[in-house]
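Only one protein chain is missing from this complex, and each of the others stays in its spot.
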Amino acid sequence: MANRKIRMGMVGGGRDAFIGAVHRMAAAIDGEIELVCGAFSSNPEKSRLSGEDFFLDSSRVYGSFEEMIKTEATLPPSVRMDFVSIVTPNHFHFAPAKMALEYGFHVVCDKPLCFSMEEAHELAELVAKTGLIFALTHNYTGYPMVKQARAMIERGDFGNIRKVVVEYPQGWLSTRIEASEQKQAAWRTDPTKSGKAGSVGDIGTHAENLAEYITGLKINELCADVTTFVEGRLLDDDANILLRFENGAKGILHCSQICAGEENDLNIRVWGELGGFAWRQMEPNSLIIKWLDKPTETLRTGGANLTATAQAATRIPAGHPEGYLEAFANIYRNVARVIRARLKGENPNPLYLDFPSVEDGIRGMNFIDKVIESGNQGATWVKV
Amino acid sequence: MANRKIRMGMVGGGRDAFIGAVHRMAAAIDGEIELVCGAFSSNPEKSRLSGEDFFLDSSRVYGSFEEMIKTEATLPPSVRMDFVSIVTPNHFHFAPAKMALEYGFHVVCDKPLCFSMEEAHELAELVAKTGLIFALTHNYTGYPMVKQARAMIERGDFGNIRKVVVEYPQGWLSTRIEASEQKQAAWRTDPTKSGKAGSVGDIGTHAENLAEYITGLKINELCADVTTFVEGRLLDDDANILLRFENGAKGILHCSQICAGEENDLNIRVWGELGGFAWRQMEPNSLIIKWLDKPTETLRTGGANLTATAQAATRIPAGHPEGYLEAFANIYRNVARVIRARLKGENPNPLYLDFPSVEDGIRGMNFIDKVIESGNQGATWVKV
Amino acid sequence: MANRKIRMGMVGGGRDAFIGAVHRMAAAIDGEIELVCGAFSSNPEKSRLSGEDFFLDSSRVYGSFEEMIKTEATLPPSVRMDFVSIVTPNHFHFAPAKMALEYGFHVVCDKPLCFSMEEAHELAELVAKTGLIFALTHNYTGYPMVKQARAMIERGDFGNIRKVVVEYPQGWLSTRIEASEQKQAAWRTDPTKSGKAGSVGDIGTHAENLAEYITGLKINELCADVTTFVEGRLLDDDANILLRFENGAKGILHCSQICAGEENDLNIRVWGELGGFAWRQMEPNSLIIKWLDKPTETLRTGGANLTATAQAATRIPAGHPEGYLEAFANIYRNVARVIRARLKGENPNPLYLDFPSVEDGIRGMNFIDKVIESGNQGATWVKV
Partner (left out) sequence: MANRKIRMGMVGGGRDAFIGAVHRMAAAIDGEIELVCGAFSSNPEKSRLSGEDFFLDSSRVYGSFEEMIKTEATLPPSVRMDFVSIVTPNHFHFAPAKMALEYGFHVVCDKPLCFSMEEAHELAELVAKTGLIFALTHNYTGYPMVKQARAMIERGDFGNIRKVVVEYPQGWLSTRIEASEQKQAAWRTDPTKSGKAGSVGDIGTHAENLAEYITGLKINELCADVTTFVEGRLLDDDANILLRFENGAKGILHCSQICAGEENDLNIRVWGELGGFAWRQMEPNSLIIKWLDKPTETLRTGGANLTATAQAATRIPAGHPEGYLEAFANIYRNVARVIRARLKGENPNPLYLDFPSVEDGIRGMNFIDKVIESGNQGATWVKV
């Protein structure tokens, strides 16, 4: 019975939402998940119209997440959704996530996890208690070449890691577009919807997650110079941060949304005793490997001799570029396979357990807290 | 009634097939198509197991394409497939395509169209007679930056076109891997399955289609030096071709599967009186524009001020790379939308009529014929 | 009489010296300077052999800089050197520079200027008093595209500058090669020869000079995390530094000699309100310009419509790459032309006054002091 598509319900992500469409495409690519229901908007009419856009049965398009969760919980197991995908602005992650877990649904949640450390810990406890699957969409770690780099560090190819530089420059908030009708800008720069951080929460947490995932090292201390460049803006739009890692490695993380002309240039470079690497999200299928005393090598998605994790995250042969949606899809596909394994009473292939968890969410929330704390103190060192 | 997913049946593409999986993912991404049935292999047991992999109802997994087409034609309109996707080796395109058209199903077919000019013309006549939709998956023209370049030429940004260089080097057939159990290599180098051409049919036709699509110009004459480098191989694995276009432009097309170390480096450069451009499939989101007397510009998928066709082919903001599957998906999405418009009795948005047709298939077949003819004559000039 | 080559005497730079050979080639390229004498080594025999290598008259190859300066000062004006080029390790800049100035010779000196702020100020006073020319070879600012970027900021193309990221990663000191016979490594890691800083003095000062030159902005405050990664090394080999500029711009400077696999990857990115740019020393002929709402542009050495300073620093047409030596040569050529103008009693073309001065040297020495001070305090903020 269990060899079936996994069924997804969505909270948020109606017509015109950016990240909701991304989640739907990511969930759809591999043909293992089907969208069966949703509460796509706090506006019931908009939710209804969105459901039509997505070709859903109108009986399963809900006016609120509470209604969706309660109603779905009453449907027969052969019909009801298996998991909830939460794609709302930050201030609206906690409540549906909590309720979904309480009603026994697995959760995929956009980042950052929630609004406060208290909420974060409450969710983590609920995950622990229920044993349900909780995935956080730090999607950039879904790229095959990120997984390759992580595996190479883990097996010691580069020796002890000494230096990490992770950057996330964007330019789209170079002017005060939140003052006009730009919906994406509006909530991200509104403390009541985004939380205490602007750029640091929106993209800085991706950089932090990437750095820790790829190196396998935790950040111990940081010193953050946090700035709001655009007059009238209520949250930070730039941060330059010094990092110290648990093993003695030093690092730099900077994120910005006022780097005029930049698109979405998340990138990371790491150096160890024996070599290092560079990876750039905008050309994600190349991993440049530098060695102390050998020519620079370029590893490629789909190429020969990659690690098992990189291979498992790849769909097509080298030279056929996989992109953002495919990396994002790796989270959904892995979650679907782990859920399916549970449905079948099997142990999941450990390769599929590779997705960001509620623990990553807690680290992200803590990172935001500490960066803002350091920034508020004029950029002093703070323990993480 | 018509606001529904479009229903796809597949011929070929069972477990382990490369291009079948690509077609399924491309069809799935946008959530507008659902795979409802298939004849995935000439081996019925393999077809059955493949159907399980794809979570299909076993009643709609067929042992042959004939069975599928005949049976589906008897199902009620609310259930039966809308179109057939044909993803078999070249020698197996014609029969299912013809039968699908005869039974009233739209067709999406992998390239090259078929085996001979006779077959090609027969299919074209059938398409004309039935008025059904027929799309050929020259997927590389699905990239937004290809559409941008085409639109810029069309509106005269570069003036009269003078020179075209299109290249398609691959390296995977540098040794005689068809002699081992490499299935992808085996049929492509077998004249009974691939046709009269090897590399020229497999990838040369993509290059030809890209050059004609992007420039809007037809090739009038060619001179082809066609080579089989790998000993024992039965078909060409390399061709260097001089081109002359209808407007007097000159060009070069070369394709190869023995460029050791190359992945899938389809690329094109075009120069007109006022400027030119370069586009490379392996980094498909950048279009490099060169001007006679201004700085070089880089246009980017999702960037500002792109043409309507480029925008319509883009899903996510600039800096979030879209890749091979998304470009491929643009064909499927457009086909789905045109079918849906018909179901609704509406005229389709002209933007969605932008996919390769049976006419492109005829041009491709003719290109193969003429290249092989020129090659067999020692590389003489041949009218196209 | 004055239309003649300018005559150079050299201190240091004998056989096998790296930077001495660079200075000689840089001085030679444009055919405006002739090497006439030298004290190439503290070892008189080595100085003599070096003079033979450079095809000098043996009577003008000296055993010490004192001998050279004293003797040359007694030669007739039609014969004696016009300026002294100092290419010794850091601890040996001050004495010859001071003596040369005192004897009325212009000076070109390698960086950093000297050993202490006291020495630096003494030299600056001497330059002011004598009115002689003093050039410091912060050669990276000699690149045409650096001058182009500076001019674009100056004329306001990018609006107010907000963010600066300047990086200088090298990898050649990833292991303790100073323990073997590597002469270049030995003096650079020896506090008695290099001064209080290792990587910060050797390359960090280049990054600081580049950032201030290109932006026209002074660094006001910094916070430096300074590290010695290689066990047993006596000076820093890595520094991560937060910057604050006089206009409120924020920045990052990091320099390292333990980034295994990196060559000499000095690069800088700057963003203002309206756009920004990226420049990379290892591909110095491209300047990537990003705009808030226009396509990215690539300006090129020798290209059309560049500023006067960029044009004056370029020798050959676009597409014929100029490199490190040509950028370095721009300092020498400018110094030669200013000296020649003086010899002719003319005012020099202001374009040729564009070379780093003793004031840049003072800023560099101060930067070293403040970075080490911050580092010693555990990376606290320090006023510059």
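Lettered A, B and C in written order, each chain numbered from 1.
Rule of thumb we're sticking to: contacts are C-beta pairs under 8 Å (C-beta built on N, C-alpha and C of every residue); 3 or more make two chains touch, one makes a residue touch a chain.
This structure is a prediction, so every number in the text was calculated from the model and none was measured.
Participant: Pick out which of C:D30, C:E66, C:D157 or C:E246 touches the chain that's been left out of the picture.
Facilitator: Candidates C:D30, C:E66, C:D157 or C:E246; residue touching the omitted chain: C:D30.
Participant: From the list C:P77, C:P317 or C:G345, pick the residue that touches the absent chain.
Facilitator: Hidden-chain contact among the options goes to C:P317.
Participant: Any idea which of A:L132, A:L299, A:I316 or A:A329 touches the chain not displayed?
Facilitator: Answering carefully, the residue with contact to the hidden chain is A:L299.
Participant: When the complex is taken as a whole, what residues of subunit A touch the one chain not shown?
Facilitator: 289, 293-300, 303-305
Participant: Considering the entire assembly, which residues of subunit C contact the chain that has been omitted?
Facilitator: Missing-chain contacts on subunit C: residues 3-5, 18, 21-22, 24-25, 28-32, 35, 52, 54-55, 170, 262-265, 281-285, 300, 302-303, 315-326.
Participant: Applying the definition given at the start, please give the residues of subunit B touching the unseen chain.
Facilitator: Against the missing chain, subunit B presents residues 158, 162-163, 165, 167, 169, 171, 174-175, 223, 225, 227, 229, 238, 240, 242, 244, 250-252, 254, 256, 258-262, 271-276, 289-292, 296, 378-379, 381.
Definition applied: only the chains that are shown with their structure count from here on.
Participant: Would you identify the chain whose C-alpha centroid lies closest to the centroid of all protein C-alpha atoms displayed?
Facilitator: Answer by centroid distance: A.
Participant: I'd like to verify one number: the distance from the centre of subunit B to the centre of subunit C, where each centre is the average of its C-alpha atoms, in whole angstrom.
Facilitator: 55
Participant: Report, in whole Å, the distance between the mean C-alpha point of subunit A and the mean C-alpha point of subunit B.
Facilitator: A distance of 34 Å separates the two centres.
Participant: On a C-alpha centroid basis, what's the spacing between subunit A and subunit C, in Å?
Facilitator: Comparing mean C-alpha positions, subunit C is 44 Å from subunit A.
Participant: Which residue numbers or ranges of subunit C touch two or more of the other chains?
Facilitator: Residue numbers touching two or more other chains: 289, 296.
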